[in-house]
Structures are given as structure tokens and as C-alpha cells.
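In what follows, a structure is listed as C-alpha cells, so that the remarks can point back to it.
Every protein chain of the complex appears in place save one, which is left out.
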Amino acid sequence: MTAILLLFSTEWIQAQEEVTRTLDAIEKKYSGLRDYVVDVRVHFDMESLNAPDMQAKLYYKAPDKMKVESKKIFFFPKEGGYFNPSLFKKKDFEVNLLEHLTYEGRKSVKLKLIPKEANRYHQIFIVTIDVERNLIREIEISPSDVRKIKTTIEYGTFDHVDLPTHIELQLDMSPSDPNEIKDFPPFGQRAKRITGKVEITYSNYKVNSDLGDEIFKDSEFYQPK
Amino acid sequence: MDRKDIPVPRDAMKGPFHKEVVLRTNGLSKKFGKRWAVKDLNLEIYRGDVFSFLGPNGAGKSTTIRMILTLLMPTAGSIEIFGMDLDKDRSAVLSRVCGIVEKPDFYLYLSAYKNLEIFGSMTCSIQRDEMMEALDLVGLKSRAFEKVKTFSHGMKQRLGIAQALLTKPELIILDEPTAGLDPQGMKEVRGLIKKLAKEKEMTIFLSSHLLSEVELVSTRMAVINRGELITQGSVSDLLDKEPTEYSLQISPLDQGAEFLRHLPWVEVLSVENDRIEVRIEPGRASELNRLVVTNHFEILSYYPHRTLEDFFLKITEGTSEI
Partner (left out) sequence: MKVFWFETYKIFSRWRTYIGFGFIALIVILTEVVMKLSANEILYRMMRSFQKDFLIFGNILNGWFVTAFIMNSLHIHIPFLIALVAGDIVSSEATSGTVRLLLIRPPSRSKIISAKYLTTLLYTTGLVIFLALMCIILGLLLFGSGDLIMNYQTQLRIVFIPEAQIPVRMLLAFSAAAWSMTVVASLAFLLSTLAENSIGPIIGTMALVIVFFVLGNFPFDFFRAINPYLFTTYMIFWQRFFDHPIPWLEITRSALILGLHSIGLFLIAFIAYNRKDIKS
């Protein structure tokens, strides 16, 4: 009995060590990334949002400054829409190793990250990481009946930094008010789930161009008051 | 005897007009529901006529005029004006006709000038000068650019006449032209009617219930009652069919009265105040005049009394409300 307990605890310890190594490796990989500027193109394939492709310029400065510059109206996914390497710092999450797997022919691990600080949506993250190149390949956010966002990331190398070239988000979310009904019974429609796909393409990266903080002073996206 | 005291026979008032038929109705009829407002009306109006259309209220005068002016659709019959069928050649006919039905109404929010321009230009091209001339003719030149809502009834009536004359029509149709006017206004309208007929050679067709007015201006007339034509002809011919009353001043008075009593075709009605009132057979007025003169009586005055009213009441069987 003691041997079994010892065996499990050893395995758990090993798993935790592997998780730590993986996340530390990613953190180290992007420690040299100070900022980037990139052209973003967003394509929507959603029933409830009929929109043409939108374009903007995205500015990022480590650790968490982001700004979008667009001459026109621009919708940008809040989660998984832009690459922020410091999003998954180990100190911010309780991390569990779910499985080892092969992802596109490469050794990968699947981790479950539970934020230590509770957030509005009680989100949890299931992240697939290519451990050979230390790249986050997939993120599943809050996989449940209420809300599910699955992000798939492809990378390119720009100034020796691996940055996303293509992010695909698959959305399956409940409406803001599930009890909202449009029209009268029996013809009334309950507010529908928001489903579909958003594809974000990144191009023309300028990496580590030493962006000043003043660029991020007026972040222009609309927020409810 | 002074010639000026002898009344001039009416026939001599007819001018040298060619007897062209300007307006003819053939079996003209109008039914409203089950009631015949006008039934089988046959009228003829000649060029140069001042033609009066008489009848009691509700006789069908306005209905007839409205049919002639295409405001009402006849139930049966036809109307010819200037030899053209009104139904087929409406536009050509009405370009030579003008009319006023009941009181003339205008666009109160527009000026007199603008009203004339709108109504006149729908018939033919009208120049500014012509419009001002028409307004001047009816005494409204100084009010040309004021809105019609500031006009009195009499001024609107005059404006109505101005719009009727503006396009120089050959036939003017007037429905109760002096309705609502004061005596001075009535006199002016009557004078204008006579002038138009004589000087402008216009044919005038008017309806009226004022017999005095009819007698003073008309050359021919028709009487309608309960939608049907009672009689039609020249005023003098119609009146001459009936006995006529005259008033004479002859000297010596009593002998003159006695002389007249002996004439079988003369009825002495009264002898008083230097006058002898007589009723004579139709068409014998000049004979009476000759006999009095040849029997050495002096005629100081000799004139007929109004008999149109009697004539009218008689033929309409006293149904008049006049």
C-alpha cells in the first residue's frame, strides 16, 4: 500500500516537474520579446455576424499592453485573438498535466490551467503545447455547455522569434441572456447560441522595435461603462 | 307726340347677327337616383343671343348648366356647341366657352393675378398685359396681387367675370350672375352683359330667377319646370302671345278713356292720376298708338307694364317661390 502511494506521489511529482519545465521553457523562449507590431486580418464565418474581412494594425508590448489601430470598425476576439506569451505564467495558475500526445507529428503535452484568481467566467484553459519547439498549439477555453472557445495557432519565425501567422477560433457560446425571447410565442425565438469560426491572419511583423508607452495610452476599443 | 315716349318694339333690338346655332341640346336628360332632374330638354341658342333660362327653384336650371359645362354627365341626350359634339370634342369646345356656376370660388391663398393665370392658362396662352386688362375691366387692377381671401363677395364676383372674359370666349354661361350683389353691382353686371353681347358679339346663356333682370337684358329665353322645357323663344314673341298691360297718359283723359272702352280688343283697367291702365290683345300696341293719334288725342306717355312675372307665374302654374 505504501509502495503504491509512493509510486503515485512520485509520478505526480514528476508530472509537476514536467509542467514547470514546459511553462518555464515557454517563458524563457519569449523573454527576449519586448514588443511587436503586426497587420491583422480577421475573417468571420458566423451565423450571427455577417461581416466582411476586417483589417487593423496590432501593437503589443510586454507584458500585457495591446492596442488595435483601425480606420474602420473592427471586431477582435477578446480571448485567443492576440498572442501574449506571458498569458500562461505558472505562478498565475494551478496546472495539471492531462496527457502526453503527438500533435502534428511532434511530442506535445496537454495541460489544464485553472486561474488562481477567480475571473468573471470561471474560465479554465486546456492548452496543448509542442514541447519540441515550446510552442502553444491549441487553447481550449472553458470547455463546457455554456461556453467553448477552441484556438488553434500556426507560427512563423520573425527576427528569430516564433510568432503566430494564423489563429483560428472555433466559438460555441450561449447568448448574453439565455432567457431573452425575440417575438411572441408560439413564434418566439429564444436567443440563439453564438457559433462559428473566426480566422485571424498576421503579416508584416515588426519585432522589438522599442515601442513607447505613449502608443498604448488611448486604447480605443469600446467597453461598457 | 314726342317719339321718344313711344316704346321701341323689342324686335328692333336684335342686331344684324347671323342665326347660327351656337348651342343645341337634343333630348338632354339627367336622373339622380329615381328622380329626373332634367328630362328630354331641347334648347337652341343662336349666336349673339342673350339667352335667359328661367325656372323656379329646383326646376333643373343649374343641372342643365352643369351638364353643358361637363360638371355633370347626362343620363341621356347630347349637347352640340359650335356644331361640335361636346362629348367627343370637349377640349375644342370648352376652349371657346367660359362659365360661372353659382358663385365663383378661387384659391384663397393665391392672389387674384395668380388665380387668373392658372385658370386662364388652362384654356390658352395668356400674357400679363391681358390679365391686367381683364382686372382693370372689372375694377380690380389695384388689388391684383393681393390674396383672394381678402376680397369681398362682390369683388370675387367681379374676379369671376374677369376670368370668364380673359380667354375671349364666344359663349359665356352664367348661373345666377347677380346673386348676392347689391343693386349697384347688379346694374354693373347687367350693363356688362349687354355690352358683351353687343360690342363683343359674345353669346350669353344665363340662368336667373330675377325676372326684371331677364326682361332688361335678354333677347331669348326658355322656361323650365320640374326638369321639363315649358316654352322657348324670343322674349318679345313669348310676351306678345299674352295680353299686355299699358299705361297711357292722353289728353283729354276722360274722353280718351271713353274712346278706349269702345275698342273691343282693349280692356280699360283703371283711370286715375292722369293715367289710363289698359290691357290689350298681343301685337296690337302700335295699332292702339295709331288709333289714339288719328282720333285727335294727345299722347303724353305710353309704355307697357311688366308682364313677364305674370307670364312666368302662369306657365309655371304658380309654383314659383319668387
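Going by the order they are written in, the chains are A and B; count residues from 1 in each one.
Here, a contact is a pair of C-beta atoms (placed from the backbone, for glycine too) under 8 Å apart; a residue touches a chain by one contact, two chains touch by 3 or more.
It should be emphasised that the depicted structure is a prediction, and the values quoted were computed from it without experimental measurement.
When the whole complex is considered, the residue among B:K39, B:R66, B:R158 or B:R220 that touches the unshown chain is B:R66.
Interface note: of B:E20, B:D85, B:E102 or B:E201, the residue touching the hidden chain in the full complex is B:E102.
The residue touching the chain not shown here, chosen from A:A51, A:L101 or A:I114, is A:A51. Annotation: of B:F51, B:F82 or B:F119, B:F119 touches the absent chain (contact as defined above). Taking the complete complex into account, residues 47-52, 56, 68, 70-79, 81, 149, 171, 173, 175-177, 182-187, 189, 191-192, 194, 220-225 of chain A touch the chain not shown.
The set of chain B residues touching the chain not shown comprises 66, 69-73, 90-92, 94-95, 97-110, 114, 118-119, 121-123, 163.
To be clear about the criterion, only the chains that are shown with their structure count from here on.
Measuring from the averaged C-alpha position of chain A to that of chain B gives a distance of 102 Å.
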